[in-house]
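Complex shown without one protein chain; remaining protein chains in place.
Letters A, B and C mark the chains as written, and numbering starts fresh at 1 in each.
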Amino acid sequence: MRRGFPWARHAVLIVVSAIMLLPFYWVFKTAITNENIYAFPPRLLPQDPHPYNFVDVWYLIPFPRYLLNSVIVSVMAVIGNVVLNAMAAYALTQNFRAKKLVVLLLLSCMLIPFQATIIPAYLITARIGLLNTYLGLALPLLSTIVCIFIYKAAFEAVPRSLVEAARMDGLSEWRIIAHVLLPLSRPAIATNVILAFIWSWNSFMWPLIVTRDANMQTLPLGLARFLSYMEDTTGALYAFVCMVLAPGILVFLMAQSAFIRGLTHGATKG
Amino acid sequence: MLSRRTLLKASAVMPAALAAPAIGQTRRSISFLTWNIIDQEPLIRGWIASFQRANPGVEVEWLDKKGPELPPFYQTQLAAGTPPDVVNTQGALWLEYAASGALMDMTPRLAAEPEVKNRFNANYLSNWTLQGRNYMLPFYITKTLLFYNKTMFQRAGLSGPPQSFDDILAFAGRMAQGESTGFLTLNFDWLYWPLFAMNGVDLLTPDLRRPAFNTPKAIEVLEKLARASESGAINKISWTGRWVEPNGAFAAGNVGMLHAHSPAYFFVRGQGNWVNGDTLGVAHAPGNFSTPNSHGLGVSRGSRNPDLAWAFVKHVTANEQAGQLATQRRILTGNTQVDQALLASLRSEDPLVHSVLSTQIEHTDKMVGNWPMPQDARVKDAFWPELQSALLGRKSARQALADAERRVGRELSRA
Amino acid sequence: MRLPRWMLSRWFIVPATLAAVVLGWNLHVAANATGEVRGRVVDATGRPVAGATVLLFERSFVVNTEKQRVVTDAAGAFRFQGNASHAVQLQADAPAGKSERVTLRLLFRAQDADLPAPLVIAR
Partner (left out) sequence: MTPSGSPAHLARRAGTGTGWWGRKRTRQAALILCFLLPSLAIFLLYRVIPLGWNAILSFQSWSPMRPPRWVGFEHYEEMLFYDDIFWTALWNTLIWIGAAPVAIILALGIALLVNSDLKGASVYRTIVFLSYPLMTVAVGIIWRWMYDERGGFINWALRIAGIIDRPLGFLQSFDLAMASVIVTDIWQVIGFYMIILLTGLQQIPQHLYEAARVDGVPRHAVFLYVTLPMLRPSLFLCAVIGLLNSFTSFDLVYVMTNGGPGHATELLITYIYKLGFGQTKFDYAAAVTVVQFLLLLALTFLANRLAGGNAGAVEKD
């Protein structure tokens, strides 16, 4: 639509990209050097890069165990979100008497910060006997209100005639969701997967309270724990930051084209 | 394996949602919550093993949480009625718990077993007393001291450690130049209080009912500190950093003095290549004042096996176990015999560590900043931000202390 | 030979590459984790020192604990066996004096290692 100035635009975007990437570089640089990091001025390039900080982290923290815990919780959250949110969103596309009330309830639930409800939430989890279990860790994350509305919007964008035709053919509601709505709402699914993954992967307060056993800790907890406990070997701290971020970044880079393209293109079609 | 257990548990429990909490206490089992000493895992596992040998059939669950996480964890467990039986706290955190009835009163048990009570340094033991009752036993002990950089002292023509508050400021001023600053202190948990104590300033009236710090002398001290911070004689990290930043700055080698508790030594030596017996000086703060920041062991009142928990506390603080901790971690335990033995062996082995640790059991009658008041945390939160505003030049000293007096008074009156 | 399409997907290639690297690394570790640490002790002029005691410290959190000591042979060489750590310090102690403490960091626990530079006894 607009022509001209591609160089100016590239220049601006390159500066923006540099700002976005610099923190990554700075932390990585610190992770692979051994200089006294409190010395001034810092060096721009790593001097004598070495991998030993990573080795230290590997042996100080049960990294594979934390990774496994994080993966399990995230997978549960992703499956929960994709399935439960689709169900709820489908229900919301129907007309029923209490619908206004339900929507209002969901919208106001969105406004309750989870951190502020942690003690009652903990007591409830204790009551149903899920403390220190994967299910207990994942349960509050199994359904997300924002994602329900994303599904709802996608379902509503599916041409009404298609659903009607399916219903005329005598398809059950389950089948309508599975065979008509979901295949047409791929971007919504992708968004659900990614957001559920990000939110569960990063959740910090809840696992902190709910896990009792060191074997149940997830990566963010490992990171926070490392922060206070190994602070005298700060190079190792940044090595650990790199190790914690790597899996998430890898998954994101592999999924991002589907995610971004799906989201933008899919939305235009609707 | 774990996921299958989870699944089984979930399917069994979900229908009966109102079943009792999962952490069953039907067997003879206790849990032991420690404060960030996961590095001593083999040691603690060993203690548990020997405790189990002495008490067959007993299970001990060990939990370790890092500093900022322990209070939320312990408090949610308290609220759920499943507190860890034995808990290790740092500083004055226990006061809040003791005052709200979370901790078992150990006084009768100590009276019944004087040999346990006599293990400990009496001055340290009394740090865990609230209204005449003893709620905790020492696990490992620390208090503040003054480290100084001898090289910088020499360069500035100074021969020994400062002898008064004004010395501290004067020395600091002489060493402050360019990148160098003269003085640093840790500031959390009242660790800076010796600076006020050496000027005769008290926080509260002796009955701990009313603030007593808003005096002309206190204003003068605060003004001096603020001015020195402004000029660079006192490093501003003193009032903003917590643990890493001040110790890291001192370890970098261009800060003259560090007022900190003994664990700072190990941090500084780990970071600073310059640290050895010829370059690092160790002294008491002027007036021999210091603020303790020790670790204690208590038993939760909600414990279902208080006798077992008490036995475990005795086991951990006994000579053998405490001795292992002391030698492994190079730390004093408050157990008099153990500490003597450690210091004796360090005297030749590592004289610098010896001189650092020696300060910890000297002048134990001059400990300050350890007021036994149940609202300690609230008073701290009311007082410190005001003081910080004055130290960093945001408010006048007079104004800050007046505001602090009002807020501290309010906290005290509410209890 | 044509590969099936799913094998060309990045969802297969990336995990497979990672798995291969991890496997290869573990094989390498298994083959080289003998726990041997070798080195030499020389004096200030570079001549080998026989009969010097070499101490091996294992690094833990705040302290370095002495784990083993051996004596150098006629060529000034020493050899530790059964080192289980990934970060050790070495120091030589001879009648003529002591050497600096040299830190040796390894890529994995019990890695088979040679000290790159000899320990130098200073007076």
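As a convention for this text, a contact is a pair of C-beta atoms (placed from the backbone, for glycine too) under 8 Å apart; a residue touches a chain by one contact, two chains touch by 3 or more.
Note that the coordinates shown come from a computational prediction; the quantities given were computed from them, not determined experimentally.
Q: Could you tell me which shown chains are touched by the chain that is not displayed?
A: A, B
Q: Write down which of B:Gly287, B:Pro306 or B:Pro385 is the residue touching the left-out chain.
A: Of these options, the touching residue for the absent chain is B:Pro385.
Q: Pick out which of A:Ile32, A:Val57 or A:Ala88 touches the chain that's been left out of the picture.
A: Selected residue, touching the omitted chain: A:Ala88.
Q: Return the single residue from A:Asn53, A:Asn69 or A:Ser143 that touches the missing chain.
A: Candidates A:Asn53, A:Asn69 or A:Ser143; residue touching the omitted chain: A:Ser143.
Q: Tell me which stretches of chain B touch the chain missing from the display.
A: 71-72, 75, 78-79, 96, 100-102, 236-237, 239-241, 249, 252, 301, 377-378, 381, 385, 388-389, 392, 394, 410
Q: Quickly run down the residues of chain A that touch the omitted chain.
A: Within chain A, the residues that touch the unshown chain are 1-2, 6, 9-10, 12-13, 16-17, 19-24, 26-27, 30, 37-42, 44, 84-85, 87-88, 90-96, 99-100, 102-103, 105-121, 124, 139-140, 142-143, 145, 148-149, 153, 156, 160, 163-164, 167-168, 173, 194, 197-198, 201-202, 204-205, 219-220, 223-224, 227, 237-238, 241, 244-245, 248-249, 252-253, 256-257, 260, 263-265, 267-268.
The rule is simple: only the chains that are shown with their structure count from here on.
Q: Report, in whole Å, the distance between the mean C-alpha point of chain A and the mean C-alpha point of chain C.
A: Computed from C-alpha means, the inter-chain centre distance equals 40 Å.
Q: Residues of chain B that contact two or more other chains, please.
A: 39, 266, 270
Q: Of all the residues in chain C, which ones touch at least 2 other chains?
A: Residues 62.
Q: Using the touch definition up top, name the residues of chain C that touch chain A in the complex.
A: So the residues of chain C touching chain A come out as 10-11, 14, 62, 86-87, 105-109.
Q: Quick check: in the complex, which residue numbers of chain A touch chain B?
A: Contact set of chain A toward chain B: 36, 38-40, 72, 118-119, 122-123, 126-135, 208-209, 212-215, 224-225, 227-229, 231-234.
Q: Within their complex, state which residues of chain A touch chain C.
A: 50-52, 55-56, 59, 232, 250, 254
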